[in-house]
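A single protein chain has been removed from this complex, and every other one stays in its place.
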Amino acid sequence: MNATSNAFPQGRWWVAGFAWELGEKPLARTFLDHAMVLFRTPDGAVSALEDRCCHKELPLSMGAVEPRGLRCGYHGLLFDHGGGCIEVPGLERIPGRARVRAYPLRERDQILWVWIGAQDASPRDEPPAYSFHSDPRYTFGGDAFHYDAPYQLIHDNVLDLSHLGYVHLKTIGGNPGVHTSAQLITTSTPNRVRVVRWMPNSAPPPTYTAAWPFRGAVDRWQEVDFSLSHCEIWTGAMDAGSGSLEDPQRGGFHMRGFHGVTPETAHTAHYFWTVATNPHPDKQDVTQLVVQQTALTFEEDKVVIEAQWRNQCRFPGRSQLYIPIDDGPTRARRMIDALLREDAAVTR
Amino acid sequence: MNATSNAFPQGRWWVAGFAWELGEKPLARTFLDHAMVLFRTPDGAVSALEDRCCHKELPLSMGAVEPRGLRCGYHGLLFDHGGGCIEVPGLERIPGRARVRAYPLRERDQILWVWIGAQDASPRDEPPAYSFHSDPRYTFGGDAFHYDAPYQLIHDNVLDLSHLGYVHLKTIGGNPGVHTSAQLITTSTPNRVRVVRWMPNSAPPPTYTAAWPFRGAVDRWQEVDFSLSHCEIWTGAMDAGSGSLEDPQRGGFHMRGFHGVTPETAHTAHYFWTVATNPHPDKQDVTQLVVQQTALTFEEDKVVIEAQWRNQCRFPGRSQLYIPIDDGPTRARRMIDALLREDAAVTR
Partner (left out) sequence: MNATSNAFPQGRWWVAGFAWELGEKPLARTFLDHAMVLFRTPDGAVSALEDRCCHKELPLSMGAVEPRGLRCGYHGLLFDHGGGCIEVPGLERIPGRARVRAYPLRERDQILWVWIGAQDASPRDEPPAYSFHSDPRYTFGGDAFHYDAPYQLIHDNVLDLSHLGYVHLKTIGGNPGVHTSAQLITTSTPNRVRVVRWMPNSAPPPTYTAAWPFRGAVDRWQEVDFSLSHCEIWTGAMDAGSGSLEDPQRGGFHMRGFHGVTPETAHTAHYFWTVATNPHPDKQDVTQLVVQQTALTFEEDKVVIEAQWRNQCRFPGRSQLYIPIDDGPTRARRMIDALLREDAAVTR
């Protein structure tokens, strides 16, 4: 294990990107301090290798994908999906130690998942499904963002709904007062944190009214399900009184957010997000609108979170004021602390 | 006190900017390693707070000014002029420790002054006046420069008049020989250093002739009054023989420079300057010309001083050759060393 591995829970699946990101060229990405190259061979198979040729250390991500694997762009060594070197130009017999580390990589529901644990260990489970990427009622879009901030600051943000009224006034926020007066219910298990807020009979925010023909006030909901690797956020609204907020099959305008937050290093992170929505028959191109508005919203978050991190670095070692809206984020941090303690106990 | 506070004299007023810089938006600035946000409420009152929300540490300078104070742009906490939190959205009772540090800030003669000392101490005096910003005989302009160099290198520069002939040939310099042959008189008290040079019967430099209809040779003067927080530089010229250089009411072309040099960090500084001049009745727009020429001149200094600092970092620990023109700068450095020793004695 490398020096900083204790900063991240080990032996787990993390989001590595989206299926559509792996085309003809290899893709360089670092997860949990492991610099990798992801690639897809013409037969569709995907792989993640250490992004370093074992010969002269050029990043393999500067190489070229071939039917049998990935060829280094300096001296032409060819590596297969398992990280073994299968060709050294000019050499008859390939040395046994000519290989690079391979990481388990899976593609499921258009999400790429990478497993990072001890070098000789293998995953005992498969990465989770995500049905809304293939649900016929929904259409979706998304993007891969990079953050100059630690991943847990993004957790804080997605588990905290009160910032919408100050950071996202122009998109999904709406009136700040609505957010802060609505009741917040936070629950948790050892592996999950759930934050729910219902805002009955409230004014729909700009993105909502642009996407759905509400008649007036709405019954609005925000339901956040957090796990280590990703967060599912179900938000939406229906005409006030047109259904029950407790009904999982309720109608109206839905936004189903997938938020895969994967640490890159101790101080930087990847944020892989999609938003799926149920287009209203009278509204054309609503998915594109919702995705664009969501992207704008997440760019607002990025500006705030990166500034927050720079400021935490300017004021090191200072304590923060705790207020009740911090309940969800605090539970998520405790959950991760417990996982890190478990890892430390195993390593000891 | 933070780790580097010993680098700067404590318990003193420093220039924080100019009155016209504080408009509707808060202004982020760091002085003596203290990161602050300056703001002006609609009633005109100005304040300086620590630029860090006590909740999640976002810079308050990313927030919004309201009639009662400054509201954080993440979760909406509102802080008053004294740094107390007067509103936490969603909370009835505000925790007593919800506050941020406030720094004494004054506005006087269009200059903003900030006092930086121990956290629980208060200033015993008021910042100095500067009459030339309201003297009807003068009009002025100026700017706020940022230096990637320690503040004392700027002191060296303003107290050293011999560089004019090499750095500022095109503006206020004139013939190098004039500067180096003229007598320099340096005097000092524990809190002041004064450098005076008279250049009787010399050729006026380009900026002078552009601003004033001299008949030919001039009697020229340069008088520098240095104190810790700022330097007042009175330069000018009158037609040769038309008056006495010893007469404080002498006529001719005057430039009254205000140079507020405030350390930002140990290695960076703010340079707040204005230049006031007495426009000749036959010359239109002379103030604008003088301010523009002065800005060009100070940009020349900035290029030199920042290059000097980068070079001092490339050649660490090397001694410098002392020559007589260094008398003024050396006295200023001794003055600051004495203040730092006083501070150290108090802290011990």
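Going in written order, the chains are labelled A and B, and every chain counts its residues from 1.
Here, a residue touches a chain if its C-beta (ideal position, glycine included) is under 8 Å from a C-beta of that chain, and two chains touch if they have at least 3 such contacts.
Just so it is clear, the structure is predicted and the values come from calculations on it, not from any experiment.
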Among A:C54, A:L153 or A:L321, residue touching the chain not depicted: A:C54
Out of A:G23, A:P95 or A:P213, which residue would touch the omitted chain in the full complex? A:P95
Across B:E107, B:D156, B:E264 or B:D343, the one contacting the chain not displayed is B:D156
Quickly run down the residues of subunit B that touch the omitted chain. 156, 160, 162-163, 165-167, 176-177, 179-181, 304, 307-308, 311-312, 314-315, 318, 320-321, 323-325
Contacts from subunit A to the absent chain lie at residues 35, 51-52, 54-59, 62, 71-76, 88-91, 95, 97-98
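Rule of thumb we're sticking to: only the chains that are shown with their structure count from here on.
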At what distance in angstrom does the C-alpha mean of subunit B lie from that of subunit A? 48
